[in-house]
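Moving on to subunit A:
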Amino acid sequence: MTPDTDTLTLVDGTIIALDSDGHLQNLECWSFEVAEKMAEHEGRILTPEHWEVIELLRDFYARFEMAPAMRALVKATRQRLGEQKGSSIYLMSLFPESPARVAARLAGLPRPTNCL
Partner candidate 1 sequence: MDSKSILVIVRHPPHGSSWVREGLETALVGAALSHPPTILFSGDGVLALLSHQQRGALGQKGSAAMLEGLSFYDIEPLWYDQRSLEDRGLDVDQLMSGCQQACIADMIARHDVVMSF
Partner candidate 2 sequence: MSTLHLINRSPFSTNILQELADAVSQGDHVLLVEDGVYAASGTLLHALPKGIELWALEEDCMSRGVTSSDTSKMVDMAGFVALTATTHRTVSWF
């Protein structure tokens, strides 16, 4: 294992490998616990507001086979969670830095297509 590769350890001792961007190496490994551990690893705490976006992202990926970039994430959030939450400011407050990238990572998705 290369030095820049991080891992998460689950309660049952399972080791989950992350790539150099902090994404799951194997997307199939995702579970609620994995998301919790990833968030913890990144110093984040997941609230119900985070979870509803994570679930939305997983649905988006299952349906369209791509992780949404910011424009699409905002639009998908607006459709599902309403006008107020469907804004870049709201998403930025939940997932600081880069919402589309951070949320995709926590949801066990690949990097958003062409996310800048």
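Quick note on the criterion: a contact is a pair of C-beta atoms (placed from the backbone, for glycine too) under 8 Å apart; a residue touches a chain by one contact, two chains touch by 3 or more; residues count from 1.
Quick note on selection: all candidates are chains of the complex that A comes from, given by their letters.
Only a predicted model underlies this, so the values are computations on that prediction, with no experimental measurement involved.
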item	value
Touch assignment for subunit A within the complex, options 1 or 2	1
Touching residues on subunit A, where the partner in the complex is candidate 1	60, 63-66, 68-72, 75-76, 113-116
